[in-house]
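Every protein chain but one is kept in place in this view of the complex.
Up next is subunit A:
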Amino acid sequence: MDIEQYISSGILELYVYGALSEKENAEVYKVLKEHPEIEQEVKEIEKSLMQLSASAAPYNPESVFNRIKEKLSLTDKETDVIPITRKSTNWTTYIGWAASIALLIGLFIQFNKNKALRQQVVQSQVEQQLLKGKINVAEEDLSKVKTLLSVLRDKDVLQIPLQAQKIDPTAYAAVYWDKEKQTTYIDVAGLPTPPPGKVYQVWSLKLDPLTPTSLGVLDKFTEDGTKIFSFTNTNDSEAFGITLEPEGGSESPTLEQLYTLGVVES
């Protein structure tokens, strides 16, 4: 059999077209099983025709497969076709959603941080105010103590110790009298805390005859940490005394409640 002639007769093209009769078909099949070069020719004809027919399709119908599966009630999920165009749309959608959510989370975190920072600022301001207050108090105390120190060191200031009396033998007080400035400082750290409703009252005394003049009441006894009080004293005092009096003080001293007494040495 002349293979060249058989091939060039054109029967193989018609075989691939499906244009031969059943009998011719069977003959060609027999021949190409015997001659591999003829089978090869058939394959090449088929290849060219597949390219030609595919190029005549208006588009690649890959996604139509899903509808065919539906028609046949085929259920294998692995063979689902996801069209390329839809896939890419989904991607952008997913990315869009992810970005929005990330942004929201970011904003929320920033908002919370901001809130926390504001609270911190307010708290710091409050603490700062408290500290300022403390510093003011400390400065006041310091200046007061300095004043007192300068008073104690001043040689022109008279020191008069006030001795305990019968009512409380442990009581003690001291007077520092700056005659020039007409100021009297009274240190009452040695006096007991007065009972409720009572105050200490300080008296300037003339001895002959005994004439008391009230210098004032120590109504801030418990509040003042230094327990040193100052009074203006224009009197020519000969002695100082401290009595316990009803709140507001009295016109004249209650001598039964005399706690301390001291005479000015001239």
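Keep in mind that, in the parts below, a contact is a pair of C-beta atoms (placed from the backbone, for glycine too) under 8 Å apart; a residue touches a chain by one contact, two chains touch by 3 or more; residues count from 1.
In this text, contacts and distances are computed from a predicted model.
The UniProt record for the undisplayed chain lists the protein name "RNA polymerase sigma factor", from the options "PTS sugar transporter subunit IIB", "Monovalent cation/H(+) antiporter subunit G", "Sulfite dehydrogenase (Cytochrome) subunit SorB" or "RNA polymerase sigma factor". Remark: the omitted chain is touched by one listed residue; of A:K47, A:K113 or A:K134 this is A:K47.
Summarising the interface, subunit A meets the missing chain with residues 8-11, 13-19, 22, 25-26, 29, 42-62, 64-65, 67-69, 71-72, 74, 76, 78-79, 81, 84.
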